[in-house]
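With one protein chain held back, the other chains of the complex are shown just where they sit.
Moving on to chain A:
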Amino acid sequence: MAFWILAVLAVASGIAVFVVDSMARATFALLASLIAVGATFLLIDLHYLGALIILMMIMEMLVMAVFMIMFMMNPAGLMPMSMLHNKTGAAVISAAVFALLVAGIFLTDWPDRKGAPPPDPTEALGMSIMGPKMLVMMVIGVAILATMISTVVLATRRGRYDA
């Protein structure tokens, strides 16, 4: 039951992204859709992934809203505008991708379930991602973080009010 409510919510707000005529509403319709997907993960007891999806999507959408409004040159903002561009191309691409995915669902030879869910899915997830390569993963993680921070530092030009 909860699954169907979330599924309808996810699809409906996904459609709303293309129906509404405001950038802010489109962004938050997309956020609603993605949160519904995150909540579906909570339903199947993947609490870590579910909470993480919700966390990441809220931050992502807010950053996206800032950039989108910045680049659309509509800073004061509530002017209605169409959210649709390149309608024919978009329709063709999305229909093709949809057909491909549906075909995939029916043509795949789904394996039978083996074993039971692990007692702690979070730990199992960590082990399957990192497992014996923990050291490598940690080093890569720190390297990525250092790259991010130094990119930001290099890209920042001091504003007029900074010393």
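Here is the rule we use: a contact is a pair of C-beta atoms (placed from the backbone, for glycine too) under 8 Å apart; a residue touches a chain by one contact, two chains touch by 3 or more; residues count from 1.
By definition in this document, contacts and distances are computed from a predicted model.
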Options "Protein TusC", "ABC transporter permease", "Formate dehydrogenase subunit delta" or "NADH-quinone oxidoreductase subunit H": UniProt name of the undisplayed chain: "NADH-quinone oxidoreductase subunit H"
Among A:V19, A:M81 or A:I149, the residue in touch with the chain that has been omitted: A:I149
Touch residues of chain A, complete complex, unshown partner: 22, 24-25, 28, 31, 47-48, 51-52, 54-55, 58-59, 61-63, 65-66, 76-78, 120, 122, 149, 152-153, 159, 161-162
